[in-house]
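Quick notes on the structure that follows.
Of the protein chains in this complex, one is absent; all others appear in place.
And then chain A:
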Amino acid sequence: MTDGPLIVQSDKTLLLEIDHPDAQACRMAIAPFAELERSPEHVHTYRLTPLGLWNARAAGHDAESVVDTLLRFSRYPVPHALLVDVAETMDRYGRLQLVNHPNHGLVLQASDRAVLVEVAKSKKLAGMLGARLDQDTIVVHPSERGRLKQALLKLGWPAEDLAGYVDGEAHSIDLAEDGWKLRSYQREAVDSFWAGGSGVVVLPCGAGKTMVGAGAMAEAKATTLILVTNTVAGHQWKRELLARTSLTEDEIGEYSGERKEIRPVTIATYQVLTSRRGGAFTHLDLFSARDWGLVIYDEVHLLPAPIFRFTADLQARRRLGLTATLVREDGREGDVFSLIGPKRYDAPWKDIEAQGWIAPASCTEVRVTLAEDERMAYATAEPEARYRFAATAPAKLPVVKALVDKHAGEQVLVIGAYIDQLHELGEYLEAPVVQGSTTTKERERLFDAFRSGELSTLVISRVGNFSIDLPEAAVAIQVSGTYGSRQEEAQRLGRVLRPKADGRQAHFYTVVARDTIDTEYAAHRQRFLAEQGYAYNIVDADDVLSA
């Protein structure tokens, strides 16, 4: 019996004890085929999923080596049934291949005839397959490439896509590495993406996903379409690309609600692409406007459903997905796998933090006691109104003020979900408020002021959840959120994780009302971060006020 760091459970989870001397070696060995699910402080949980095993198979690992790795690092005997299941699952990948036939173009080829017969009979594939060339080969129309892969994945026979990519319209793009370099993990991410052709890179907020995108563009040296969540994020991309690459102002176009430029590198928002007029998508032409050589999807976990449909038609182009998490609240991870591609790179947050690329953060939950009359009012409130009542409790104002004062001289973001509360806070703290109705111009002005240090405190609404780059923000105070959304919590923490010029520690505060539903939602949201290894400290509001 060995004393390995890994506990293999029959429900296909792997528990890695990270204080074990072999933990690092084991992590490297299992990372190719197991998905990291949770990484709290002592024991990380990985899961063996069909997607993960197929990812590994795609990367050239065979079942034998996976089984061997499990046996080598496992502390206890591994259930035989699990090994059999791993081998069988991995064996399913690659029985079918999409390849380019010299005469017939795209074909589906089988190394196992029975599988081809099985899938050809399936109703789900009706209409996607063309003529049968011989017993092992069926013609596929290029337009069905994406949908076919999606359907085959659902049938449990994922196809290996070896049909290659079009090069796209060449366009010279280089990284302008003057005085800075791609960080080692960014380089690894770019390399493994490029080797795989298409796929998703998973990096935490603040770890420089934009730079991975820029690195991929420099590899592709082709026209690029970048899809982002909103206009502000688009501007950030543009700024970064101008600063870090050889691209000039004229080469980068913005395709948004306000402007419709199509240039060699075009940044478009999901919103404008999914807007419809009279039931039809009006901006689909963008995808065929140029011969794109690379399509970058920012924040893949937020990719709206229609974009998947468009992406199904883009299978001949290289696709790069960037995200902080593959967890989708709608559970469409399979579509991400089959349409954008397998996961190509993943690094746990804490590791990157340990390397010093993201600021260490301390997370604190401040518990505010409601006044007696507020408690009575809360107790009798309608169930739907309870969260709002608790989250916007006036008792939070002095606590936020005390926290802001405590961090005087640092850049503080106050984040909330309720506009009334934000305005109250703005008045109370004498700070400007950025909300959904604030014009883009005004937002940019406030953000610039914040970046330059003119403004030390900014109150922002939900618009601040995504893709705004305020690197100097060192303190975030969260007063209310979208119920128990775990994703939102991660995004908000990401706001303060950019490395600071002086390496200061970042602070993330959540102010909650004690003994209310607010605490429960907070606990639910924190679970994601706790699973990422960020332990929360809980302090009492009185301690903050008296400090």
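Here, contacts are C-beta pairs under 8 Å (C-beta built on N, C-alpha and C of every residue); 3 or more make two chains touch, one makes a residue touch a chain; residues count from 1.
Throughout what follows, contacts and distances are computed from a predicted model.
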Protein name as given in UniProt for the chain not displayed, "Helicase XPB/Ssl2 N-terminal domain-containing protein", "Dihydroorotase", "Branched-chain amino acid ABC transporter permease" or "Circularly permuted type 2 ATP-grasp protein": "Helicase XPB/Ssl2 N-terminal domain-containing protein"
Chain not shown: contacting residue from A:D91, A:D351 or A:E531: A:E531
Among A:T45, A:T266 or A:T457, residue touching the chain not depicted: A:T45
Touch with the omitted chain, as defined above, among A:L53, A:V78, A:L129 or A:L175: A:V78
Touch list for chain A against the chain that is not drawn: 1, 7-11, 13, 15, 17, 38, 40-43, 45, 71, 75-83, 515, 519, 526-527, 530-531, 534-538
